[in-house]
Every structure is written in C-alpha cells, then in structure tokens.
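Following this message is one structure expressed as structure tokens.
Every protein chain of the complex appears in place save one, which is left out.
Naming follows writing order (A and B), and every chain is counted from residue 1.
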Amino acid sequence: MNKKAILIILTALAVVLPFFTGAYVLSIFISIFVFLSLSLSWDMMLRTGQLSFGTAGFFGIGAYASALAVANLGLNPILSIILGGLFSAIIAFALGFVVLRLREIYFAITTLALTHVFSVIIRNLSDITGGASGTILPNAIFNGDPKLIYWAILLITFMVIGISEMFKRTKIRFAINSIRNDETTAKSSGIDVFKYLLLVFVITSAIQGVIGAFYAQQFAFVNPESTFSLNFLLLPIAMALVGGIYTTSGPIIGALILGLISEYLKLLIPYGHLVVYGVIIVLVVLFLPEGIFKSVKKLFASKDNVGSDINAQS
Amino acid sequence: MSLTKKQYIMLFLLALIILIIALWQPHALIYGIQRGSLYALIALPLALVLGILGVLNLAHGEFLTVGLYLSYMLYERFNLDPLLSIIPVVIILSLIGAGIYLLTIKHVLKDGHLNQLLLTFGVSLILIEIINIIWTSRPRNVFTSYSYSSMSIGNFSFGTYEFLYFFMAIAVLILLQLFLKKTRLGQATFAVGQNPRGAKIVGINVSYVYLFVFTLAVAILGLVGAVMLPRTAIFPAVGSPFSLKSFALAAMAGLGNMNGILIAGIGLGIGEAVIKSIPGAGGWADIVFFGVLIAVIIARSYREGN
Partner (left out) sequence: MPSLETKNVVKKFGGLVATNDLSFSVDNGEILGIIGPNGAGKTTIINLIAGTLPVTSGKIIFSGEDVTNFAAHERNQKGISRTFQTVRPLDDLTAIENIMIGALFGQKMGLKDAREVAKEICKLIGFNNFDRSIDQLTVLELKKIELGRALASDPDLLFLDELMAGLNMEETYELIDVIRKLQKRDLAICVVEHIMKVVKELTSRVIVLDQGQIIAKGPYEEVSQQKNVIAAYLGEDE
C-alpha cells in the first residue's frame, strides 16, 4: 500500500512539475524522459535474451519519417509522431523475419550494422532527406512551448512504462523469460519463439520510432550525424545497467540518476562528459551485473530476510 | 602458405575482377588495393583476438585511434616523424592495451557474449571520451614531405605512400603465420585457440597466452596508427568505423582464415573505391561493408539452420 501511495505522489509531482519550474529544468526532464523510454525499450528486448544495438537506428528512422512527413507533406506534428512509430514498426516487422533468426553476438552486430545502413541510406537519398545537412522544420512542435512538450513526452513515457509493465504482468512475461532462459525448453513447452521475438522487436522498435519522432519535432531538426548518434544507444544501455536490467523500475531509476549527474557534468567537463557513461558500463558489467540499485536493495533485503526467517521460526 | 581449393577459386575470381577494373577504373583499383590492405591490416588483430580469446572487441577501432593520437602527440611535442614514432607508439599502446586487458576484459572471458560486448562497448566509449577531454573534437593533421609522393605511368598518376599498407599487410600476415607455426609461444597460442581446456591440461599457461595475444593485437594497431597518421586527418571517432569493418572481414573470411581476411579486405576495398568513383553515387560506398556484413551473417545463419 505504501508503495502505491509513493507511486501516486511521484506521478502527481511529475504531472504538475511545469507549474513550479522554468524552461531549463523542464528541458532536463524532457531529455531524461526521452532516454528513459529508450532505455526501457532496450531492456524489453533484452528480456528475451537478445542484445540489440539497433536502438539508435530505429530512433533515427522514426525521427526522419516524422520530420519528412511534416516538412514535405504538411502532416500534423502530433500525428507525425505516431507515424514515426508506425514506420519503425513496419521496418522492424519486415527486417525481423531475417534478423530474428540470429542470436547473441550476431544479432547485436547486425542491428548495429543496420543502424549504419539506415544512416547511409538517408544521407544518400538527399532529394528527400536533405542529405548530410539534414532537414530543418519551420516550427518546433507546440510552437516550442516547453510545458506542452514536457507533458507530451511525459504521456509517451507513461505509455512506455505501461507497456513494460504489461510485459511483466501478462503471459508475455512467461514467454520471454522462457526464451531467454532456454529456447529449446521454451519451444517444447509450446511457445512460438519467433512470434514472441517478433512481437517484442516490433513493439520496442515502435517505441524507439516514436521517441525519435518526438525528438525531431522537439528540435525541429534532423540530420544523419546527430539523429543516428550512438548516444541514443549507449546512454540508454548505461541507464538500464545502472538501475538494473529486466525490470521496469531499473531503467527509470537509472535514467533519473544518470540524467541528473550528466547534466551537472556537462557544465564541469564540456568535452568528454560521456566518459562517465563508459566508466559506469564497465564497472557495472565487472562488479554489479544486477545493477547498482538492485544490488543495494539486495544488501538491505538480505538483512530483512534474516529477520523474517527468525520470525517464521518462532 | 597453403591454400584450399576454395581459396584458389576466390583468388582467381579476385584476379579476374581486378583485371576488369584495372582496364575500366584504374584509379579505383589502386585506391581500392591501398584502402583494402589497410582494412585487412586492421582486421587481422581483431580476428586474432576473436579467434583465440573468443571476444569480439568493440573497442578495437578505438585502440587504433589511441595509436594515431599517440603518434600525433609525439609529432607535435617532439617533432618526431610519424614513421619514426612507430617504436614508442607500439610500446606505449601495448602497455595501455595490456593494462586495459588485465583490468577489464580478462574478467569477462568466462562470461556470456553479451557481457563481453557491453564491456568492450564501455571501454570504447571511455577511450573516445578521454581523447575528447585531452585533445577536444577538433580534427588534426600532420604534414610530412613524403606522404603525398606520387608516381606516374604515362599521363596516369597515383599516390605511392599508401602502397605501404599493402606491403605491411602482407608482412604482418606472413609474420603472424610464421609465428603461429614456428615459435613455441605461437604453437601454444594456436593450441589455446583450438581448445583452451586441452591446452591447459597439456601445461600451457592459458591466461598468459591470452594476455600476450591481446597485447600483440593492440601493438599491431599501434604500428598501423603510426603509419596511417601522415595520410589521415584524426578526430576522436576516427577509428570507430574500423571495429565493425574489421568484424565484417573476419566474418567473411571465417574464423582462423587470415589469408581470407586480406583477400576479403582488398575485395571490399576495391568495391568501395569503384562505387566512390561513380559520379553521384559516391556516398553509397559506405554501405558496401555493412551490407556485406549483414549478408554474410544472415547467409551463415541460413546455412547453419539447414
């Protein structure tokens, strides 16, 4: 019950935040929510045992689909965000039939290579995409109103959290956990492994596309270099690792911690503040494979357990 | 060097394609051989680490970057010619490589591949960002009198410096194979690559071999970095694309096939150069490696599936 109350208060705080702060703080949180959603989507794929390095790629094509639809077809920016998600989903669906045959290192490398292929294709279709210099939109979404932009990304983030929880609370959880644990057993238990992998791949790619589209509309700008930046891959990974993988709360906590730290570091070291992300990834992989947060929680939990065992015996 | 029948056919096809391109696009051919040799030169150490340690090092390209910057630093501080800086660069980079190996990679050798990929990804980010902190992201150049030397045949002229890559690639290839076959340490390395557990039982110090192989791989990158510098504008991400390109070559050649890496490197190098030379289509050249990489991986998965 207590936990529920805290969640409600936090949610309410997140919703009313724009009434108490200025544009600078909002911009920090907008960026945190962008990376939080990407981080969750990456983690959701990882829960099937598949390490995707394609996050930046689907982010990028979603961004381009949305920006180009607004610039060339005059589509409503809000609808264009949905379009970005749809576009990424369709591409993921088509590629999934081939890519999802791959496992482990081969899946990871292929998704990374796809990211590069996407960006090369977009750079070279310069008639449509504006080539290397990109495309500038006349207007940011909501005319750049930070409050509305904040609420929009907050809504998207809530939806992503909802999807992540759906993955945790329905049949899907059993399927993807089985697949991660042992594919042969999963198949012998009646699980259509490919179907579930495709489902997760398409949904997570759609999320990445939506976030990319939102990002493009927020800054009214896409270009191959910055839109397909590997930061949209590395930062989400670091966040999930810090908070703890295979959970909904992990990427949320990780994004909040790292988002706020890096904002501070950006001021301290203008070039190279991302080194912190690299150090964190390395340290977590080496020492805390369960994530910083989970490990700390376990430390406390183990003390609690001792207590409850004694109670149970008496 | 003993070649299989398949390799002979590959070589023959390559020679045929080269002949056609030589007549059609001589510039692309020369440029392709030069670039392709460089790709192979950089891919060889990646394949070595992948083959012996079983680790795909995503920080591979960044070690090259560090090598380039070390050479640049020696040039800028002490006015040391890049080619003369080979020895200090190789020594310093080897120490850095060995240090990073001992601190990080060594500890995930027994983990799953996912942890290894994440770890080396993290290492690559750290290296890039440290370079960013020290040298900022501004591109840098060195100037040497010899690097733009050229040669003419009739009215057809081309740069000669980059032929160094070709000769180096062949030299490194031969030396590596001699090392693996003729020296005790090399034979031990080969044994570890084939069967680490068996090697341990026979009394080979496996963890020493791993350290040695990783250091050797990084040392080769130092050599390549110093030689590349006169013809390369450097920036923090300059080496990054080489990690994936190297993996593409290693995947194409198949594990343990070092000759194949040179053949594949030159093949793709020429492919890139030919596309670059087509007016208006030059930008598509970057897709060659990634396209081939994806195609090879998927083709392999289908073959295994059946």
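Methods note: a contact is a pair of C-beta atoms (placed from the backbone, for glycine too) under 8 Å apart; a residue touches a chain by one contact, two chains touch by 3 or more.
A quick note: this is a predicted structure, and the numbers were derived from the prediction, not measured.
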item	value
Interface partners of the hidden chain - shown chains only, full complex considered	A
Residue of A:103, A:147 or A:187 in touch with the missing chain, whole complex considered	A:187
Contact with the hidden chain (one of A:31, A:80 or A:178)	A:178
Residues from chain A at the interface with the omitted partner, ascending	170-171, 174-175, 177-178, 181-182, 184-193, 246
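As a convention for this text, only the chains that are shown with their structure count from here on.
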item	value
Gap in Å, rounded to a whole number, between the CA centres of chain B and chain A	32
Chain B-facing residues of chain A, complex	51, 98-99, 101-102, 104-106, 108-110, 112-114, 116-117, 120-121, 123-124, 131, 234, 237-238, 241, 269, 271-275, 277-282, 285-286, 289
Chain A contact footprint on chain B (complex, rising order)	56, 104, 107-108, 112-115, 117-119, 121-133, 136-137, 244, 247-248, 283-284, 286-287, 290-291, 293-294, 297-298, 300-302, 305
